[in-house]
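Below you'll find the structure I mean.
With one protein chain withheld, the remaining protein chains of the complex are depicted in position.
Chain IDs A, B and C follow the sequence of writing; residue 1 opens each chain.
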Amino acid sequence: MTLSVSRRDFLRLGGGITAGTALAGLAGTGADLGPVTVRAQESRIKDVKPFRSVCPYCAVGCGLLVYTEKGADGKNKIIDIEGDYESPINRGTLCPKGAATFQLHVNPNRVTKVLHRKPGATEWEVMGLEDAMNRVVQLTKETRDRTFVEKNEAGIPVNNSLSIFSLGGATMDNEWNHIQQKLMRGLGVVAIENQARI
Amino acid sequence: MAECHPVAFRWIMQAKLKGAKLIHVDPRFTRTSALANTYAPIRAGTDIAFLGGIINYVINSKRWNEEPFFKEYVVNYTNAATIIEESFKDTEDDEAAGRFSGLAQYTGDPLNGFVGQYDNKTWQYKGTQATDQGRTGSTGQSGEQGVQSGNEDTNLPEVPKGPPYDELVKSLLKPPAQLDTTLKDPNCVFQLVKTHFSRYTPEMVQEITGCPKEKFIEVAETLLQNSGPDKTSSFAYALGWTQHTYGPQMISCCALLQLLLGNMGRPGGGILALRGHATIQGSTDIPTLYHSIHGYMPHPSAAKGKKHDSLNDYLTAETLAKSYWSNMPKFMVSYLKSMYGEAATKENDFGYDWHPKITGDHSHMPMFLQMMDGKVEGMFCMGQNPAVGGQNARLQRKALSKLKWLVVKDNFEIETAVFWKKGSPEVEAGELRPEDIQTEVFFFPSNQVAEMDGSYTNTQRLAQWHNKAAEAPGDCRSDMWFTYQLGKRLKALYANSTAPRDEGIKNLVWDYEIDDETAKLRDAELQITGADDAAKHEEEPEGEPDIRKIVREINGYQSADKTKHLANFAELKDDGSTTCASWIYSGIYPAPGKLIMNNRDADPALSDAGKPTLGWGFAWPANRRILYNRASARPDGTPWSEQKKLVYFDPNLTVDPVTKLPYTDLKTGEPIKGAWVGDDVPDFVKNKKPDYQPPEGATGLDAHPGTAPFIMKFDGKGWLFAPTGLVDGPLPTHYEPVETPIKQNRLYPQQLHSPVYKRWERDDNQYAAPGDPQYPHVMTTYRLTEHHLSGVMSRWLPWLAELQPELFVEIGEELANDLGIGNTDMVRVSTPRGSIEAKALVTRRIRPLTIKDGDTDKTVHHVGMPWHWGWQGLARGSVVNDLSSLVGDPNVAIHEAKAFVCNVEKA
Amino acid sequence: MTPSEFFTVAPHWTWWIVFYFFVGGIAGGAFLIAALLDLVGGPEDRQVSRMGYLIAFPAISLGLIFLVLDLNQPLRFWHMMLENHTFMPSFKWYSPISFGSWIIAGFQAFAGIAFLAALVGPGDKPRSGPLRPFHKIVYGMGFLSKLFLILGSIFALGTAGYTGILLTVTNRPVWANTNLMGWLFLFSGVSTAVATLILLGIRRKAIGEDLLHRLARFDDWLLIGELLLIVAFLASIWEILSSGVLPATWYTGWGLVFAFVVIAGVLAPLILTIRSRSLTRSSATLAAVLVLLGGFALRLVAVMSSETIHQLERVAGG
Partner (left out) sequence: MATMTQTPARREPHGFFTDTTVCIGCKACEVACKQWNQLASETGGQQPLSGDSYDNTQRLDGMNWRHVKFIEQFSADPQRTQQSRWLMMSDVCKHCVRAGCIEVCPTGAIIRTEFDTVVIQADTCNGCRACISACPFGVIDINENAKVAQKCTLCYDRTTIGEQPACSKACPTASIQYGPLNGPNGLKAKAQERVQQLKEQGVDQAQLYGADDKIVGGLNSFYLLVDRPQVYGLPENPQLPSRNLGPSSALTTVGAAVMGLLGLVSLRKKRMDHFAGQPADRER
């Protein structure tokens, strides 16, 4: 899937939910310079109760507020992500990355299909989620069983396989880290690493 | 800090507005330097010389020797007074040989890359032995380095077998250390430190680091004046210290200095590591790291020199008789119960033999070398991008092509997922042909943070819950979904296997199904928090695990009844009656409905006043915010000063201010008077009096006096001198980076590099010789505010990509003029590993430094490159890590991408 | 201190605007000359004045089309005169584009009527038909027609001159540094109109010797005026020219065009027509063409010299 973002796409990118948020609906007068009534463009977060979240970027752990509205499909659609005033860590402020968290979610470049590459192939092919999972399970079991070492030469039980390597974890939830290292160690995979060492 | 942790820098600016002095020491003048009161330039890789210089300056200063606070803090709270074995030899001995005693040839597995190996027998406290586990899980200990400590006690009593393991713990008691509180004894730690750094004079610092002497003195003097009873100074560092072949030594050198200045355990003091990923702290606590299991317990190891054959052997080798680590058996048994549940019984050592063991250094670099040699078949790459972030990235990308199968899970089509495809440097250069690469590659799209529940632990050990706000698009699934489904389907295949090697996976507890118990957990939360987002029962995507059951397993519960969560790690037992995966996280979920990580009710004004906000999230252990905060009070329990008061002893307190319950002695039941209180959760036994002296034969924290703040060290003291824990020396020593522009170490002429580091010399990972004229400039890699690490979460976002669109090389104006390079000219940067092109950003923010190579002056130029770019995404560029090398520090195998050498020429 | 105008941003007024200024000037000038000929000229001037009316309306309409096309929202051109929420007329006396829009609208009305009248031609009275009332207004009502022509001329002058005012009521370098742009555009505009009528007149043999002389003499006065105005204009923007901020290419580029305007657009036609005694039709034609070219070049350099000055990021110092 080549990156199909043409220049026009970028322009639309930001305008994802423009719907005139940028002050489209205001009236005014031409005659004098004084202040005038303006039908203030309704702020899209007016009376919306935000979800409490945490910034996914660095380890400072800034608090985020995620505002949503019901989309056409009845499901929640993210319309704004900004800092959480009450967090004692950031008091509503953010850095450029944290402030861009919305575009981490609403972004046409996101992959939304499972991709599979056959050995020797030059392109991806789209694969069903179930088929891909079962294929990975099959490969994992086959490799683990074939390369499993129960005892080392000194006869001490080692129960490990060094032919499978699990990389990653510093950007994933604590809960995932727990079940990933638990599953790997359950299988005997001891080569587990993440960005703490890079 | 302003570059990569701008919001943390908010508080630095608030302090500066209130008159605090901000010092920034960095090879480059960065956005942090722009706001600093003092900017000190430094040659990359010479921080130990700089810090050692400050230690030397402080020890010999008038203020340090006359102000009573410093001596009182150092004698009581650090091991300065401890006498070390006479046979110990410092780097200053034998005409400054630059080596400690105990250095020997390394005879282990060459894959581990050790160039030498210390035996720390001679580093021990005189007449006693600290068992080899200094509680820092390091490759040295749990890996392949046989580290025996203390004199060989041949007549060890037969170690009784638990549970209960109290007898085992008692059997590990060692005689106490010998002290000279006058700090005069030539073999006491203080004198050893004094002589070790005696030649780190301001002149020497200038000759090594290139930082002008006056600037260095200004930094040292500012630190000294701003430390004391009523003032504290703190350090913040990031990978600028970590990524060296002596990284851990650099950080412990700062710890040594902060202990001397009495800044540890006190508000506004200490050392803050500015870590780079949302939950990198969480992923080292709940470790997806090979060398340790939950709660920093070392991973069972079958390496030479390690005796972990049985559970008893493991506990004997790793438990400390004194300090809180005496509870290791409770932590380990509870952990094994969380792994194997009902199947883990007293009889089968709670399933210890099913648990795998490590057999050497399985860290990132050696694994990729194994992969390059075809010994690794399958790989899971979850939310990481080694094709850009890995050192010697060309080797790592070629290694990926040797895999049989690779599973990548991320949000965007990252470089690691398409190393085989047209566009990757190797395919473009014809070094790899897609048709020849036999790797089967899967790409599973991921949810983003607002599309799933979960928690991150930030760099202050604070775990915070993020609540799901919306569904993820298409086939995106949470990372929990992937691993849970993988485990569930694998266990189904192993369900009726009879092979003994499958016992482990068969008995592995994997009961995270969403069922009515899930609804109960969520309803309990609704009653307490009333937050509707927490109790949202929208159906999760099919196959999603119940994340609250996972948190319960981490927090721990009574093995007999899952609804009885553990309140904290004090409830852990070593007989299997308690199940708890991570003892340090125990307390995050003390009862159904009380998800402390989701607490958001702290008063923000507290943080403005610089006070801990205990009501926000959960900081392990036990929601403590400043570790070892007993040190924020005098030995007699009173605060050092009103301004720096944090935790102190209130002698006539009878009722606990938090729980409102009267203090009672657990054993005898009588009421107790006097307890530790303050703004933070005290990091001390609640009712232990400051003048308490431990009785003979006491174990655990009972063995520590009332003046021992460092409850995790076996002697309860902050270590200026580390008899064990680090494998490359008890005291930080300046060595040159492996690739250095000079031929001779100014301080230790015969010892250019660290005598113990990990070196993998091979044709695809060559190193530049010291002072190699082909690679004359000092190269350093770093990050920018606008991008995130390997760029996966920023180069695909137009709003961020447009802020820093292209890779650039930061070159000083002087070097640019010499080479005839103009601003934004295309230049070629090359190292023995490879070369890349990028535009030059010529700036005066980088200045030439004059240092000494032997006795001759030498001008050194720094060349800097941010390493975010890759050939995918919107903002594209060469992979800077094609230039760095695979070389590692011996303790944790961290690479040295902060200081190596390169050549620059017009492209 | 660096002139503040260098810290502003160009409004992307380029070719459409240059063309509008050019045809706007001709439209205004043509109507004015036609009206003057009818008011003070002789009967034999009717042919040329009719041509003036026939030029004015199409020219200003064409100009308006250029203006609408130049808008980023062409369909909202009516916002210039009606407030789009209340549909009330909107007139801001201090905004040149606002009062300019009303001037052009007014002028278009006058030019339109004159155009319809001119369709019939001055001489014979149309017996009936839709054009009769217009003809009556322009030609038939004695004092009222004179009033119509005078008012029309005022709007014509407005149309030819307000564009200059518009450029000065900005903060752009060159434009905002002078107050003479209006006067200069006025003289240059009418001069191009004279040239146009001379050319058409000669081609259609509708122009007698005497009228040719009178037109040529009028044009000479305009050209002399333009010359003086150009000198005063350069003096008024000396602060920008001597600021040292502009690149050399700016001077060589626009300087060259400006030299062409002065030499070919003003001096040459002046020399050709000043000795009216030896005025031949060919020299009058040549002069007229040069005036037209010069007029266009003047507007080109007036607009583009400022448009091509990019915002100054900062001034080294400190």
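Keep in mind that, in the parts below, contacts are C-beta pairs under 8 Å (C-beta built on N, C-alpha and C of every residue); 3 or more make two chains touch, one makes a residue touch a chain.
The shown structure was predicted, so the numbers you read here are calculated from the model rather than taken from an experiment.
Asks: Which of the visible chains would the unseen chain be in contact with across the whole complex?
Replies: A, B, C
Asks: In the complete assembly, which of C:N84, C:T249 or C:S282 touches the absent chain?
Replies: Of the candidates C:N84, C:T249 or C:S282, C:N84 is in touch with the missing chain.
Asks: Determine which one of A:C95, A:V149, A:L162 or A:I198 touches the chain that has been left out.
Replies: Result: among the candidates, A:C95 touches the missing chain.
Asks: When the complex is taken as a whole, what residues of subunit A touch the one chain not shown?
Replies: Within subunit A, the residues that touch the unshown chain are 5, 7, 10-18, 20-31, 33-38, 40-43, 45-46, 80-83, 85, 90, 92-100, 102-103.
Asks: In the complete complex, the non-displayed chain touches which residues of subunit B?
Replies: The missing chain touches subunit B at positions 2, 6-7, 9-10, 13, 17, 29, 31-35, 39, 212, 784-786, 795, 798-806, 808, 813-814, 823-824, 839, 841, 843-845, 847-848, 873-875.
Asks: What residue numbers in subunit C mark contact with the hidden partner chain?
Replies: Contacting residues on subunit C, toward the hidden partner: 1-2, 4-13, 32-33, 36-37, 39-42, 45, 70-74, 76-77, 79-80, 83-86, 88-92, 94-98, 100-101, 153-154, 157-158, 161-162, 164-166, 168-172, 175-176, 179-183, 186-187, 190, 208-210, 213-215, 217-218, 221-222, 225, 277, 311-318.
Here is the rule we use: only the chains that are shown with their structure count from here on.
Asks: Distance between subunit A and subunit B based on Cα centroids, please, to the nearest Å.
Replies: Chain centres of subunit A and subunit B, defined by C-alpha means, are spaced 25 Å apart.
Asks: Across the complex, what residues on subunit A touch subunit B?
Replies: Residue positions touching the partner: 1, 3, 5, 10, 13-14, 49, 51-64, 66, 68, 75-78, 81, 84-91, 93-98, 100-101, 103-105, 107, 109-124, 127, 129, 132-137, 139-141, 143, 147-148, 150, 152, 154, 156-160, 162-183, 185-198.
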